[in-house]
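All protein chains of the complex are present and in place, except for one that has been dropped.
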Amino acid sequence: MPLDTSTYSLGLLRVDGRRWNELRRIHAQIRTQAAADGSSYLEMGHTKVMCVVTGPTEPGPRRGGNVGSAGGAGAASGGQHKDAEVLVNIVIAGFSSVDRKRRGKGDKRTLEMQSTVANALAASLHIHLFPHSQITISLHVLSQDGSLLAALINAATLACVDAGIPMTDYVAACTAGSTSTYAANDESADPLLDLNHQEEQELPGLTVATLGETDRVAVLVCESRVQVSRLEGMLAVGVDGCKQVREILDRVVREKGRKMIQEGTVERGTGLNDMDVD
Amino acid sequence: MATERPLVLPGDVIPPSLIPTSANPNKKQQPLRLGPGLRHIPPSDIVPTVAGQLITVPHKNSMWVEYNSSRYTPTPSDLVIATISRSGPDFYYASLSPYTANATLPHLSFEGATKKTRPQLPPGSLVYARVTLANKHMDPEIECVSSATGKADGLGPLKDGMVFDISLGFARRLLMARSKEEGKVEVLELLGEEGLAFETAVGRNGKVWVSGASDAKGNEGVNAKTVVVVGRALQETDTKRLGVEQQRKLVKKLVREMR
Amino acid sequence: MPREAEPSLNEREFVLKALQENTRLDGRELDQYRPLELTFGDQYGVADVTLGKTRVLAKASAEVTVPYTDRPLDGIFNIATELSPMTSPAFEVNRPTETEVLISRLLEKTVRRSGALDTESLCLVAGQKCWSIRVDVHVLSHDGNLIDAACFAVVAALRHFRKPDTSMEGGVLTVYTPAEREPVPLSWLHSPFCITWSFFGEEGEIALLDATWLEEQVRVGSCTISLNKHGEICQIAKLGGTPVEAVALLQCTNVALSRAKDFSAFLDRKLAEDAKRRDKGGLLAELSAENDR
Amino acid sequence: MPITILPPKSSRPIPSRRADPEDVPSDSDSDTSSQAGGADLDGDIPMITTANKSSPKYDSNTGIVTPGELITSDPQWMRGHGTYIPLGTKDITSSVAGTITRTNKLISVRPLRARYTPEVGDLVVGRIVEVQAKRWRVDVGSTQLASLPLSAINLPGGILRKRTETDELQIRTFFAEGDLLVAEVQQLFQDGGASLHTRSLKYGKLRNGVFVAVTGMGGGGGVVRSRRQVWTMDAANGAGQIDVVLGVNGYVWISKHVETPAEVENKTMGITNMEENVSATMYSSQNDPIDSDTMREIVRLRGVVTALVENSLRVDEDMVVRGYQEAVEMALLSSKGPEDVYLGGERGQQLAAALTGV
Partner (left out) sequence: MTASTLPEAALGVLPRADGSAKYSHAGYTVTASVNGPIEAQRRDEHPYEAHVDVIVRPAAGVGGTRERHLESILQSSLTQIILVKNFPRSLIQVVLQVEDTPENDYVNTKLVQASLNFAIMPALFQTSVLALLSAGVPMRATAAATAVAVVPEDGAKKIVVDPSPRQIEIAQSVHVLAFTSQEELLLAESEGDFTVKEWDDVYETAQKICCRPASTKEGMEMVLDEEDAGGPDMRHFLRSTLESKVTADLHWK
């Protein structure tokens, strides 16, 4: 089902009616599981992901060092265990996509995503505060419609914020693409923000995750063939998209916090203005 | 004098003419000493276990097989460079070579150490130590203080600097009392002559620690370039099997590149 | 499984400190590769690549098999990367580690998914018979930067490889043995190469190419960029690690492109040399003439 | 293809807090040519330098800060928990989502929710996870297992007895894996671990009751540090007295009240007999007989605690006692009478509403 790119150049509208720089609807919640240390639910368009964080905890005596072979953050795992280890486990539900592909435990794409999410978060989380412990992030994919890795990273970030694990800043992710295929060195090609499944299939694209409001890129994954000259534009749009995503995630957290204060479950903090006296 | 150094392979029969005892009947009272690479099968067979050159020293009544390898087997009184991997209630566990069982280093085995004043070594620290116990059935033990004198004698934690891996044979040559004459390694002296200021510690487990010393002007701290040059000179001399003359050339070349 | 030994604190600190002074332990420049060597085997499709102390052997092989039912018009192309204990005693047989999974995914994306090999040309009888091309990557010695070396070896092996010649006559498929007809090369579309950057420092501000094993153990992040000489990106993978300025990544890509062009030229030269060596006395020409008949 | 075409709409379901027009993509250059659309592609890409990283956007309405948010760059403050100072700056920045607290010059951020962080003197309920040679490892819901040294428990046969090797050998007779206990945090280690002690008759092994885990410290419903974490209350409907232990770590123990040796001794025995009594019951894992009325009321109390948590109310003595009274009354009105102990779902909300007076 080739994407009719000609319609884009006419109305400058994408298959789902968005413009080049529009994100899909992002809906997110935190604290969705009462029993977990931290949890979140996130939708980016029709991509829906659930996340539960356990930890930091000390691994029990039976389980010992390396539990899952994948996902241990490079710097974090290893013999000396000075830092907490970040373990990520991704389960992709069979019903999450149309072709109902069953992915086994050893699926390399899933293992790669596990490792990516683990390493991306380990770089922001203050794992040095929790020696010899483990932070386990379990991600469940309920529905897939493109930008899966970005959704996983965002959901994991939210759940870690909910778990109260100190971190440098949010790790926010989104995708960017280009309207020209690799073959055509099309100068008039536009970059696109936040690809859905169909666009991901047809067009070159990449996933970017940045740290907070900076331009510092934690994750950059490109899995399609594209001219080098396209990269700069896609990256710029992607980084900008990450900032928008960060805003949205931040608002979700603030909203939850405000609600908790209103309900009186959390004590109000000291105002900065009160501090200025002294 | 047997200047001949015949090649032996495991299981070879050593001709009786090469075994020192029979050659020196007047020193019968001294027992024959077998060095590495030989084993004695009672009653009287001496059989090599590795491939190398058979060395016999008749006046000391000893013989051994000279060979080079890269897997260290701990032997008592060897000086080694060990990496602390973790600390237990009474011991540090330290690694002498990769993939082998850790050696134990008692917390109090440092100069002047008491329960309160012992050095606190985080995992990954380096120590220069001596092997005190090595037994095939037990994990090796090391110490950083001479149990006889209570002095460190240069042993103890190694601060800063860099560790370079070398072959066991080269480590042995560097540790020889007269390494220049017997071991044919001059590279360190040559580097010193070029005006580089550095200190080294050589471990029999195939490791050299190199640190840039604070120079005469009192410039503290490690000069990374000096350390790199020393390390490269050592490693190249080892892997490329350089003779004294080639060592001289190498040192000249490296020093010129550095400046 | 014995654990991989970690570098000591002294080594970690020193490597970093030296890099801050622009010095690498082996005296290389930050963007300099170790000497790259490539030798082809006596057989077709064997490439032995050394990069300093890293050594990778790739062997391509072909057999006739049945195509996948969902892709009846395509041949089968697989890259097998299994790290044996020869690489390091820390690797165990039949238990893939994270390193192994990531290398395998990178090669897959770089070579297979980028369409370097025309899989349609491997089809013999639609839905019934096709070639299955397999590349086995054997890591003989691991001193860092396995990915770049392995990718180069795979591409070299496939470009060097010859599969048996076939013919279709009256619905009968004949696969000729090497004695009957000289084998033919694969239908190769473009040659992608992996270039891996390693990042050091608190903010990943130091970037270098072709890290050694020690450098890899100390680095805070890495980014592998796959490109061909036409300036097409086939894949980029910065899978987490310390965040790096976006502008710096763009610069890395530009340098990577020139490296990819170097690799490409180097491989072309080596292939030409090898062809010359095999073609002593114009034997090849004679054989191909025979095939034409 | 799993595509549903959404009508074009703002990508922001929540109205922007900062009125920054550039933030809303649908507002920007809607119908201009593709050239304008890709405007920032021409020449230099402005990699969007962070606009106002240095200006605090602290929300004084709620007092909430989120990770990466600047709290102050004023050097007079010291940073505490939940904050960090980015490399090369002097800015105190939040590392968690929570509320700012300050103690003199120390600024810290208390997370909205986090695992329990032990503090010296905390009363905790824990579970033995591992038995080692000279100590136990106890799960107290913290980031690390706490340790309970053999030397920090009361040994049978005398409170001040020195521990012997025999004690080490029979360490499992005191506490074995899975046993529950109440203890006090005695000491904190540098790496965040804690060591516990049970050197008081208030502390020790738990039996005759049920365990409830509510989320740890912080908000979202949970146990708060308060003056009284342990109390004995009279139960309704003909049951005996009930003990409630609210561990600061969010682990709660509700059990039938058994007279402590101290109380028993006051009533009947001389001081010498007391020690024997200690040895007999202190480390028993056997439940005493509990009558069904008491069991029912224990279950009701447990329901009260979970209902409080589910409805994001704080768990402390006042709330639990009031909640229990309310629950008893609710049960009386119910068709099943006092036997109705269910406090989930709507009934829990009803209970919460009654308590908060909303």
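Think of it as A, B, C and D in the order they're written, each chain with its own count starting at 1.
Everything that follows uses one rule, which is that contacts are C-beta pairs under 8 Å (C-beta built on N, C-alpha and C of every residue); 3 or more make two chains touch, one makes a residue touch a chain.
Model, not experiment: these values are computed from the prediction.
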item: Neighbouring shown chains of the undisplayed chain, as defined at the top; value: B, C
item: Option touching the unshown chain, where B:Pro6, B:Pro76, B:Gly112 or B:Gly195 are the choices; value: B:Pro6
item: Touching the absent chain when the full complex is considered, from C:Val66, C:Met86, C:Ala126 or C:Leu173; value: C:Met86
item: Residues of chain B in contact with the chain not shown; value: 5-13, 15, 37, 39, 47, 49-53, 66-71, 73, 98-101, 136-137, 169, 173, 183-185, 239, 241, 243
item: Residue ranges of chain C at the interface with the undisplayed chain; value: 1-2, 41-43, 46, 48, 53, 55, 57, 59, 61, 63-64, 80, 82, 84-86, 88-89, 93, 134, 136, 138, 140-143, 164, 175, 177-179
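Following the convention adopted for this analysis, only the chains that are shown with their structure count from here on.
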item: Comparison of B-C and A-D (more C-beta pairs in contact); value: A-D
item: Inter-chain centre distance, chain B versus chain D - centres from mean C-alpha coordinates, in Å; value: 56
item: Geometric centre distance via CA averages, chain D-chain C, whole Å; value: 52
item: Separation of chain B from chain C, taking each centre as the mean of its C-alpha atoms, in whole Å; value: 39
item: Residues of chain B whose C-beta touches two or more other chains; value: 122, 124
item: Shared interface positions of chain C, touching two or more other chains; value: 3-4, 6, 203, 246-247
item: Chain C-touching residues of chain A, taken from the complex the two chains share; value: 69-75, 78-80, 106, 108-109, 111-112, 115-124, 182, 206, 210-211, 214-223, 225-229, 231-232, 235-236, 239
item: Touching residues (chain side chain A, partner chain D) in the complex; value: 1, 9, 12-13, 15-27, 31, 34-35, 37-38, 45-46, 55-58, 60-61, 97-98, 126, 129-133, 143-145, 161-170, 188, 190-191, 193, 196-198, 212-215, 232-233, 236, 239-240, 243-244, 247-248, 250-258, 260-261, 263-273, 275, 278
item: Residues of chain C defined as touching chain A within the complex; value: 3-4, 6, 95-98, 101-102, 104-105, 108-109, 113-115, 203-204, 220-221, 223, 227, 231-247, 249-250, 253-254, 257
